[in-house]
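Handing you a structure now.
Only one protein chain is missing from this complex, and each of the others stays in its spot.
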Amino acid sequence: MERKLNISGILFFVAILIYLVNICGILGTVVFNSISKGWYSGIFPQHFTLEWYRYMANEHDLPQLLLATFTVTIVVVFVSLLIAFPTAYGLARYDFRLKGALLSALLLPMIVPPMAYGIPLATVLYRFHLATRLSGVIVANLVPIVPFMILILTPFIEQIGVNLEAAARILGASKVQTFFRVLVPLSLPGILTAGILAVVRTISMFELTFLVAGPKSQTIVVALYSDAYAAGARPPQAIDALAVVYFLIAMICLIVALKFTSPTQMVFKVK
Amino acid sequence: MKDFKEISLRNLNKSFGTTQVLHDFNLTLKKGEFVTLLGPSGCGKSTVLNCIAGLTPITSGKIYIDEECIDDGIHTVPAEKRGFGMVFQNYALFPHLNVFNNIAFGLQLKKLPRPVIAEKVANALRMVHLEGYENKFPSQMSGGEQQRVAIARCIVMEPRLLMLDEPLSNLDAKLRIDMRYELKSLHEKLQITSIYVTHDQQEALALSDRIVVMKNGRIQQVGTPEEVYFRPANLFVADFMGFRNIWPGVIEEILPGGEVIVEVKGLKLKAAGSLVGRERREAPHGAMGVGAPVFTAIRPEDVQLGEGPANRLACRIEVVEYLGQLNQAAALMENGVRLDLRTDERIKAGERCGAWIPPERILLFPGRRDEAHEPA
Partner (left out) sequence: MNRRNLWLFFLPSLAFLVLLFVYPFLNGLYLGLTDAEGNFTLGNFTAFFGDPWERRTIWVTLKIALPATLINVLLAIPFAYYMRRGLRGEKVITFFLILPITLGTVLVSEGMLTYMGPKGWLNQFLMATGIVKGPVQFTHNYLGVLLSLVIQGFPFAFLMLLGYISGIDPNLERAAQMLGATKWQIFHRIIFPLVAPGIAIAFCLNFVMAFSVFPSAVLLGQPSGPTRVISIAAYQWAFEKFDFNMGSAIAMTMALIELLVIMLVMIWRQRIYKGASIVGKG
């Protein structure tokens, strides 16, 4: 691609650069602050220490936090896959009346903000005594993830030629065999993409988890929010130490996700 | 837009990064002419078109309209000011505009009065036989209809030069031939200078006043359809124009009359193709002398079945394809070389038969096998 650098090009790069520098600044301060000792002024801290990580580990039951985060994420991804896959298959393979209406209904949870349905949802979960438990957090997190999965999976299944399934049947495979030997392996890229993107989303999902989680079932983001909210209660460096832990986990997931997908895919595209 | 006598491309070079896609390209288009750029995909023919259009900046060289330089790689008349028209392979109709607004697009930008636009659009639609389609959207039309709209959108602007980039390649076989006729009659009617890009030699032969055969960004031959068809300038052009029997051989003897005896794997052929003399003049010294390696080029339709005065050979038919009036067959000669032939006689696979090749139908080109041009 050739393009002479002109005024619009310079403007573009300057603006993007300002954005990138600020993003790095925001993340950089978190990291530096978490390992600094008495960093009240100056560009960089004078003394470094890991004591805030020890402090944070004492305050929080870190293994419990990590366990809750991973359990929620993994269960959400698997359950939502089980729910979304048949729907995505039906949408990809069949045309029927009300298909558009069905799709809009299924995508509805994506355009209503989590805070608006989170409060009624939490109320219901409290009534059934699911709230404050891990199962409640999982159930709440399914709500935005299932539509998201349907949206990602459908085009992947559309790409698989109908003929391949027909060919498998002609060669003598039963419906079940066709499903497990043809459909599942061929849609594996889609399943992987949808799965990894769902992991990224669940780990960073704050509102829903916050509304239904109890002390034993909160994920790292929620713990981080609670610390930041009660800012006076703990030294800010200790809060940033927890932020770094969360940051590392999210980064690893993001880097893995980018191996399988493009960033434009991570921001869903609706027709 | 000012009229012109000729458009000339002088020493055009074009590189994308480190790969050069055009090498010293020279071509002059006369007013009213229909010129086709013919070549396999990736030969740079579309790049030439985009350079003329002003859609792709040139690396070096100049483009002139008569005495006026419109592009020298630094000072460039932008595409929208050149007054040229282009028909794209995928038609590039604006999906959000109906047929009327698609065709009127350029006229509206010129701020012509509404009645004038309406009349011009109606004329253009009549020209491409699409009266009554004004309110349809591109997505509601077939490929052939979209193609007509694309052409109408172009000619309504009365361009000085009409460029067509493989306009027929997305159509099915029958429609392709229909549209070919229409393009031809449109050109006869309007006499717009046209430059046409294709990889289909049938299209090129049917439509053009002149054909430019290209390979790897270089011109191989420029000539009328007859010249290119009967007197290909080199082995590549011959191969591309359907000389399917290309065999490596060695010149054994040069007869006083200019005829040449060639030996192909033990088979002796007498060649008197008009090109032999020309090649001898143009080829480097000794390249066409006795003992020089050459390639023969013979069209399948020039191979005759039965007894003949010269170049008799025996073969066994391997595969026969029925083409309606003709049969196309692949045979194996006694020396193990494959012979492609066409005949209206009924033949069957497995049959043994005799054949002969008129000496004046055998063209010779210098070259060894390892220097051989990649077949198109």
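Residue numbering begins at 1 within each chain, and the chains themselves are lettered A and B in the order written.
By our rule, a residue touches a chain if its C-beta (ideal position, glycine included) is under 8 Å from a C-beta of that chain, and two chains touch if they have at least 3 such contacts.
Note that the coordinates shown come from a computational prediction; the quantities given were computed from them, not determined experimentally.
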> Of the residues listed, A:G38, A:P113 or A:G161, which one is in contact with the missing chain?
Replying inline: A:P113
> With respect to the chain omitted from the figure, which of A:M56, A:A198 or A:L211 is a touching residue?
Replying inline: A:L211
>> On chain B, where is the contact patch with the chain that was removed from view?
In response: 53, 55, 78-81, 84-86, 88-90, 92-98, 105-106, 109-110, 137-139, 153-154, 157
>> For chain A, which positions touch the chain that isn't shown here?
In response: 1, 8-9, 12, 15-16, 19-20, 22-30, 33, 40-41, 43, 82-84, 86-87, 89-90, 94, 96, 102, 105-106, 108-124, 139-140, 142-143, 146, 150, 200, 204-207, 211, 221, 224-225, 228-229, 236, 239-240, 243, 246-247, 250, 253-254, 257-258, 262-264, 266-271
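Please note the rule applied: only the chains that are shown with their structure count from here on.
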> Can you give the whole-Å distance between the Cα centres of chain A and chain B?
Replying inline: 55
